[in-house]
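In this view, the complex is presented without one of its protein chains, the others remaining in place.
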Amino acid sequence: MNRSSQEPDPALPRRVLRPARPAGTRVTVGAVEVGGAAFVVAAGPCAVETPAQLSEAAAAVASAGAHLLRGGLFKPRTSPYAFQGLGEPGVALLERARSRHSLGLVAEVLDTEQLASLIDHVDMLQVGARNMQNFTLLKALGKVRRPVLLKRGLAATFSEWLLAAEYLLDGGNEQVILCERGIRTFESATRNTLDLASVALAKARTHLPVMVDPSHATGNRELVIPMALAAAAAGADGLLVEVHPRPEEALCDGAQALTPDMFEDLMRRLPAVLHAVGRSLHARPVPAANVRVL
Amino acid sequence: MNRSSQEPDPALPRRVLRPARPAGTRVTVGAVEVGGAAFVVAAGPCAVETPAQLSEAAAAVASAGAHLLRGGLFKPRTSPYAFQGLGEPGVALLERARSRHSLGLVAEVLDTEQLASLIDHVDMLQVGARNMQNFTLLKALGKVRRPVLLKRGLAATFSEWLLAAEYLLDGGNEQVILCERGIRTFESATRNTLDLASVALAKARTHLPVMVDPSHATGNRELVIPMALAAAAAGADGLLVEVHPRPEEALCDGAQALTPDMFEDLMRRLPAVLHAVGRSLHARPVPAANVRVL
Amino acid sequence: MNRSSQEPDPALPRRVLRPARPAGTRVTVGAVEVGGAAFVVAAGPCAVETPAQLSEAAAAVASAGAHLLRGGLFKPRTSPYAFQGLGEPGVALLERARSRHSLGLVAEVLDTEQLASLIDHVDMLQVGARNMQNFTLLKALGKVRRPVLLKRGLAATFSEWLLAAEYLLDGGNEQVILCERGIRTFESATRNTLDLASVALAKARTHLPVMVDPSHATGNRELVIPMALAAAAAGADGLLVEVHPRPEEALCDGAQALTPDMFEDLMRRLPAVLHAVGRSLHARPVPAANVRVL
Partner (left out) sequence: MNRSSQEPDPALPRRVLRPARPAGTRVTVGAVEVGGAAFVVAAGPCAVETPAQLSEAAAAVASAGAHLLRGGLFKPRTSPYAFQGLGEPGVALLERARSRHSLGLVAEVLDTEQLASLIDHVDMLQVGARNMQNFTLLKALGKVRRPVLLKRGLAATFSEWLLAAEYLLDGGNEQVILCERGIRTFESATRNTLDLASVALAKARTHLPVMVDPSHATGNRELVIPMALAAAAAGADGLLVEVHPRPEEALCDGAQALTPDMFEDLMRRLPAVLHAVGRSLHARPVPAANVRVL
């Protein structure tokens, strides 16, 4: 290749790198800001299942202090015979939970067709691990004005993760949050291997906020709290945690869902760790923040 | 979960398993059949770049005995700044090569929107490794009547690979060929680690034909021929090989492309290995096969 | 196999499991105890290189508050042409540092022959990652009365790690500390992938203390402090950290060694994180602890 020495290397990220915005990016999601000193917690069920389940989950996470409600409508399932999610009918359930509990909404978008039906109803669009290199989707999300939570692919290198985010920024969307959710390794005692060093490295090399999903990373609710605290100590800007009112009945990933009591315990223990590293838990939005114009 | 013992486990594949079709599936791609005793070779450049490049590549692979022409129009690239493929304008170049050289066409489809523009022009649609769990795409491909070459994801377990194929069969498309192309491991001396045991296992457990891509698996043209021969000895039904008239000028993955001379050498050496395992190279379609009605 | 249902499964660990000693094991290393509420820090150079280097390193880590001095005498090096360590002549240097700074000594033992020359001079024998399944060495260490720091093999599963410890306990040595030091994965942005979930899991499943080596885990001094704090938050009982007075001159693994200033910074930041999870930094032994009879 005859690139002149002036041209940047097309294989490397540019816009996501720290020097492009030394002070760091802050992403506003609903009524909270991710990437500043305040730490943000998104919690909720893996999948929206029923009105009662979502309503209980939302009440539980809000009362424990969560800022955002996560809940999957379209579930990417390994098997075609597994529960595929409620789909669009679930949107109304999420919106009701948002208005009742002042919780911003985070939901996964699987493809460009779903984008239209989700974008005006959620506060952040999640790109799942399996879609981290779905470049069609990334290009579409680069053109919208809605924050994107970009999960690291389960076998994505650090560099590939940054380049996936680069697609979003290069497309024009600068409201991007990285999310580490465990990588696939030989170890099978946990569902995945949580790579917290990549969180510290992402904070150092990029200007983007970084959240951590200890639920998918471990696949085991017993390990979620220690990993959540570790993520906070490692410099993450927030958490994405699965909480289910009755995990044993969950249609999806029940083993990794915290019970409401465990989530409360986590939220009680987080502030001290955050304080130890010079951070604090983000304030809960007051009901007024509830009045929301899209 | 209260599944009755009569119900099959929703986490397991069904339709792809060998007992569902003990004699094995044969998939007709253009003028050749994949999955019978005869071994099929698809070859061509990583990406369609220019009329001259494709024309030379097609002439070279046809004259050496390839049955199918591979050539990417839409390239899923790690970096947004890398060459993204010619897109639709390349279709005409592929079709010209097909008619001139009696070569069936294999091209990757990245998303459902591209599907419409490709389906009537190619003989087999390829799902790339990054899209193996793009369930939206799999569901769409389950509804078409065009063979699908399903590449194994670069960190997909054997079981996940089979379940991805299950989405296609469950959707109604039984013309599915599995393709092993190397998995991601700690080893960096090769681009990926070619997992030939998974090929033998797929042949034993499923009724689907299995092809092998030694080019992406190794990332190194020096290793492509030995791995192609090994794939044939291991029981694969065919190969997907990258060939470029001038690899050093390739816009994509040049290091793994065989030169036309090397490809000729491979095609000269394959028949003896195939014969040793009771197979043979598929006959080349005669020009009459060229007359093709979609 | 015709095992009666009374017999335990020979493939599973027994003595290391939590129920075998519900209150947890405390291991006394020199003047400190590992595994109680107090957190212990071992620090020092990868390899003992020169009297001046060790003396400076020991002074630095002691003054910053470390409890134990680590320093390799026999280095397991990937290449036969790399620095192999000072060997036995280094023992005197370590002992001088111990008596001057009230630091317990931790040094790696590579084989049973070295055992005799080390056992009476160090406070804890380290089994390196490459030797985690050196069963000859494990059997020999099962028979001595000296604490053993058992590093997890770089591709050892959680279960294999526990079974390696089981060799030690089954041999009669109950003074065992597990040490997570990163596992080998596809990710090359860091030297290894620190698996903190395995630390939390080891604390839950076994009664053994667990230390973490963030230096080998990351291979990058920039990531050592965040990972050390994360390890503390995740429930580890101590750290093993590389510190070199002049990392750029180190004969071994300089890139991952903290400077004395960085180590001081780490020791200043640790107490708050420990306090947040109900722990504290172990008190530094007073000079009197220095008077030590083996």
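A, B and C label the chains in the order they appear, each numbered from 1.
In the analysis below, a contact is a pair of C-beta atoms (placed from the backbone, for glycine too) under 8 Å apart; a residue touches a chain by one contact, two chains touch by 3 or more.
Predicted model, so just to flag it, every value in this text is computed and none were measured.
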| item | value |
| --- | --- |
| Contacting the left-out chain in the complete assembly, out of B:Ala232, B:Leu251 or B:Leu281 | B:Ala232 |
| Footprint left on chain C by the chain that the document does not show | 8, 10-14, 76-82, 110-113, 130-131, 133-137, 153-155, 159-160, 163, 166-167, 170-171, 184 |
| Absent-chain interface as seen on chain A, which is shown | 155, 184-186, 188 |
| On chain B, residues whose C-beta touches the chain left out of the figure | 155, 157-159, 183, 185-190, 193-201, 204, 217-218, 220, 222-223, 226-227, 229-235, 269, 272-273, 275-277 |
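Assume only the chains that are shown with their structure count from here on.
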| item | value |
| --- | --- |
| With chain B removed from consideration, the chain sets that still hold together | one piece |
| Distance-to-centre winner among chains (Cα means, whole assembly as reference) | A |
| Chain of greatest Cα-centre distance to chain B | C |
| Dominant chain pairing [most C-beta pairs in contact] | A-C |
| Rounded Å distance, chain A centre to chain C centre (Cα mean) | 35 |
| Distance from the mean Cα position of chain C to that of chain B, given in whole angstrom | 49 |
| Contacts with two or more other chains, residues of chain A listed in rising order | 155, 159 |
